[in-house]
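One protein chain omitted, others in place.
Chain lettering (A, B, C and D) follows the sequence in which the chains are written, and residue indices restart at 1 in each chain.
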Amino acid sequence: MKAVRLATPLFAVLLVAAVWQLAVSVFKVPAYVLPSPSQTWSALGDDWTNIRSLAAQTLYESAIGFLVGAGIGFALAVAMAHVKIAHRVLYPILIATQAVPIVAIAAPLVIILGYGLAPKLVIVGLIVFFPVVVNVLDGLSGIDAGMVNLARSMGAGPVKIFLLIRLPATLSPLFSALKLGAAYAVTGAVIGEWTASITPGLGKDLLLKNSRLDTAGVYADVLLLTAIGIGGFLLMTILERVATPWRTRSTARRWFRR
Amino acid sequence: MKAVRLATPLFAVLLVAAVWQLAVSVFKVPAYVLPSPSQTWSALGDDWTNIRSLAAQTLYESAIGFLVGAGIGFALAVAMAHVKIAHRVLYPILIATQAVPIVAIAAPLVIILGYGLAPKLVIVGLIVFFPVVVNVLDGLSGIDAGMVNLARSMGAGPVKIFLLIRLPATLSPLFSALKLGAAYAVTGAVIGEWTASITPGLGKDLLLKNSRLDTAGVYADVLLLTAIGIGGFLLMTILERVATPWRTRSTARRWFRR
Amino acid sequence: MTDTKLTIDGVEVRFGEALALAETGLEVKNGEFITFVGPSGCGKTTLMNVVAGLQRPTSGRVLMDGQDISGRPGHVGYMFQKDLLVPWRTVTGNIVLGAALTGRATNADRADARELARRYGLGDFVDHYPHALSGGMRQRVALMRTLAFHKDVLLLDEPFGALDAQTRLEMQQWLLQVWADSGRTVLFITHDVDEAVFLADRVVVMSPRPGRIQAIHDVGLPRPRTVDTLLTPDFMELKSQVLAGLYHHMEG
Amino acid sequence: MTDTKLTIDGVEVRFGEALALAETGLEVKNGEFITFVGPSGCGKTTLMNVVAGLQRPTSGRVLMDGQDISGRPGHVGYMFQKDLLVPWRTVTGNIVLGAALTGRATNADRADARELARRYGLGDFVDHYPHALSGGMRQRVALMRTLAFHKDVLLLDEPFGALDAQTRLEMQQWLLQVWADSGRTVLFITHDVDEAVFLADRVVVMSPRPGRIQAIHDVGLPRPRTVDTLLTPDFMELKSQVLAGLYHHMEG
Partner (left out) sequence: GGAGASSGKTADGLTKVKVAPDWIAADITWIPYTVGISNGFYKAAGLDVSLVPPPDNSSSVKIVASGQADIAETTLTDQVFAAKQSLPVISIANLSQTNNWGFFTKTGAKLASPAALKGMKVGVFDDAWTKAMLGVVLRKAGLKATDIQQVTATDSDIPLLIAGKIDVATNTTNFGPPSYAEKTGAQPETMPATGLGAPDIPIWNYAASTRWLQKNPDLARKWLAATAKATEWAIANPDAAVKAYEAYHKLKPSGYATDLAEWKATVPLLKGSTGLFTATDGQWTQLTQALVAAGQLDKALPPSTYYTNKYIG
């Protein structure tokens, strides 16, 4: 069973590579239009030492932006769940932030925020925070009112009720949002680098390679960026399993038995 | 009650405008960095006849891309819900499509697909289809098995069961995805126009204004793009109310009583 | 009227290794009201699924009017424990669901549905969506839907399990009235021994591991039955017989 | 042991205009087991909420050991109709929930919880999450949680409403054993007249519009009570009295 679960994504990867290779071969696509998987793979290998440190930079930006976005999203959701008027006023604004084409405001952001991490955090954060707000709000409003009443009947104060009853109920929807956000964060980092970078990362490298018509190099970068996004997604999947053991296990883990 | 529901988003708009205006005034931000709301508004007014037709083009691209993305997403979800192996193999691929930084593959897309509507549809569709797949899958898997058994016990065939039982159950989650997708679609259209455009739209216009250092004009375009996104969101909200009357009403609408 | 409507003939159901229902036979007369009681897992629902044609028996068959209907759904009206009202259809829409699912719900079907709703006290709610109904009303609509499917045999699987005692009593009396009006054959599952005895011509007691019929009690109580019936010595006597059978294996 | 534990003194509850509970008084003796029956909406839960301090009465007050506890939660163990087990806490974690919510669950608390679970047949499940338990087990854990909160008064609001007849009977007997072990005072709501009579020292019958106490029946049946008790004439007699009171307004 476990083998099958691991095998299908692997099969999916091979399938994509096969279709890609086939398309390139059959339609005789030149490499400067679309390199084959093998050309892309060797471009990745050739430039590996350089790319590796660039990837670290992009990973860093995505990760920090992701954390900031998720943190702000979570805080907003909690505030909105508890203060009705905040919910009413903020919700349309949050919707609006998602309708703003981020690519279009990236350039002005640099001019306002400069070349540091700030504009990248804003861009990544803007992408990540929204699903977090929506899902955590869902989680908080989905709590069985009876459970809160039970806690109240035991004489528990609002802080304890929040920590022991409300908070854990948000974990599952929170992780759904985080999984998505982790995949999207990399796109945010790329947009951020394009518009505001002194420290070079993969996004910048991609531009450079593109301007030099090094298409295989561009695809190698895209491949690596995609891998980072998928890696983030998988990391969140693992964290989810650890943080919400009751969803997948019958009994508590040994070191967590209390 | 209805007045309040309408008043709070309006208040939110005013709040944003006020904060924006205040920030510009207090920090004495020059217009080429960040124009004030009033400067933006008048830039919008000055160029209105020109902008209007550009907006129509962008709206057209977003709408068609949105429909294509939503349609493909829906079809994929139905297929994946019914064919287990499709689910297993496609799911990781779908995740991967979301981890690919679209901005980075936009340029190669043009070379492959040309300048017509096609690359824009692909870009917008890539953004829109994913939430649709996820939510429709949720809707299909959330159906009470008993309800399907009930239909079977009445001797209903799979087509009738799909149309009368499964399909309507996907409507609510589908519309949640469509609302989000409508807001995001505009960003996709802008990216599409930037990389692959002959027919000018707002995204293109934004670049032109940017090249003329007409920042107020850029923000006017962004404002309009955001409005289109919010408009799409609202349209989906209204359609949702019409398509799923049982969620908000006690009785069927008169012209729908059967 | 007293000829055999339904024959359960040597029906046995296995899920893989597990024997969910051991070889079971039962003859049901036309217009008879039979109730089934028994602990959880004794195969009551499995038996109903077989009769409804949803579950193909491992061996044996089910005859209706002498015809084999094993594994062929669409011959009986089947009401599940949960009301299973379709949220996006109005009361009328739910009542005509059977017609809609098997062909087309005609205007005549809808008129009939409204008439049925009116007759049984839901005339003001024909255009309401299920979420706007109380639990008792929902259950009543589910039953009307089963009736409107126009089958001679009704299978009712714990239809009143979710209702409070008083609503339940009202529903039981209403069901008896509906049954008397229509003269159909009813197989009715319940966990409530009072209910089983109150409604039935015969009470079938089942027991688990493997699921099987353990005893069948004839209920001779006169009809129509009312709340007072519940307090008669005959009723008490019958109930204690059924209870004794039901719990005799618990006292070991 | 026979002094007054709890005094419900002229309690009245209004929700806006609606009178949910008319002026109600009741004295409960230390260690007494009182059951409440009555149709839906007659204010049973409202009364419990008042005793639990969750609902402040519009007028009147609740005394425990002579002290006014109106509107002050945390003085009684309250078990709701649904088991309300916290999905992310193990059986042990759920049993010590009261301690965790009001301070810190110590190792001693957890050891006690495990001991409690062991004593009442859940020893193998102390580290299980609720989703892995059957309905009966969940209900048992919920009751243990209420016990482990160490209050002299237990309020149980339809604790067995969701269980099938057989599991329910087992749970009733288990509850009686727990009650006998601990000597606490119990207020118990049910819709099932059998259950009300089987468990109680006194059965309180309530009626709606407005919610009020309609009658109180003393149950003199000897303890310990078993399945056989259900079949004794005394039981039947008492049950018919309660039933008659409960349904007398239905027959008009």
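As a convention for this text, a contact is a pair of C-beta atoms (placed from the backbone, for glycine too) under 8 Å apart; a residue touches a chain by one contact, two chains touch by 3 or more.
Worth saying up front: this structure is predicted, and the values here are computed from it rather than measured.
Student: Would you list the chains present here that the left-out chain is in contact with?
Tutor: So, taking every chain into account, the missing one touches A, B.
Student: Among A:Val13, A:Ala75, A:Ile93 or A:Ile112, which one touches the chain that has been omitted from the display?
Tutor: With A:Val13, A:Ala75, A:Ile93 or A:Ile112 as choices, the missing chain is touched by A:Ile112.
Student: Looking at the full complex, which residue from A:Val24, A:Leu44, A:Leu207 or A:Ala252 touches the chain that isn't shown here?
Tutor: Answering carefully, the residue with contact to the hidden chain is A:Leu207.
Student: Suppose we count only contacts with the excluded chain; which residues of subunit B make the list?
Tutor: 29-33, 106-107, 110-111, 114-115, 194-198, 204, 207-208, 210-215
Student: Touching residues of subunit A against the unshown chain: what are they?
Tutor: 30, 32-33, 46-47, 50, 106-107, 110-112, 114-115, 194-198, 200, 204, 207-208, 210-215, 217
The definition used in the following text is that only the chains that are shown with their structure count from here on.
Student: Name, by label, each chain that touches both members of the pair subunit B and subunit C.
Tutor: Both subunit B and subunit C are touched by no common chain, going by the contact rule given at the top.
Student: Among all chains, whose Cα centre is located farthest from the one for subunit C?
Tutor: That would be chain A.
Student: Report, in whole Å, the distance between the mean C-alpha point of subunit A and the mean C-alpha point of subunit C.
Tutor: 52
Student: Could you check subunit A for residues that touch two or more other chains and list them?
Tutor: Counting only residues that touch two or more other chains, subunit A contributes none.
Student: Where in subunit D do residues touch two or more other chains at once?
Tutor: Where subunit D is concerned, no single residue meets two or more other chains.
Student: Classify the chain contact graph as line, ring, star, complete or other.
Tutor: Contact map by chain: ring.
Student: Which of the chains are touching one another, listed as pairs?
Tutor: A-B, A-D, B-C, C-D
Student: Please output the residues of subunit A touching subunit B within their complex, sorted ascending.
Tutor: These residues of subunit A touch subunit B: 8-9, 11-13, 15-16, 29, 33-34, 88-93, 95-96, 98-105, 107-108, 111-112, 180, 183-184, 186-187, 190-191, 194, 203, 206, 210, 215, 218-219, 221-222, 225-230, 232-233.
Student: In their shared complex, at which residues does subunit C touch subunit D?
Tutor: 37, 39-40, 164-167, 169-170, 191-193, 226-228, 230-231, 236, 240, 243-244, 246-247, 250-251
Student: Where on subunit C is subunit B touching in the complex?
Tutor: Per the touch definition, subunit C meets subunit B at residues 52-54, 73-76, 78, 80, 82, 84, 86-88, 90, 92-93, 97-98, 100-102, 105, 110, 127-132, 149.
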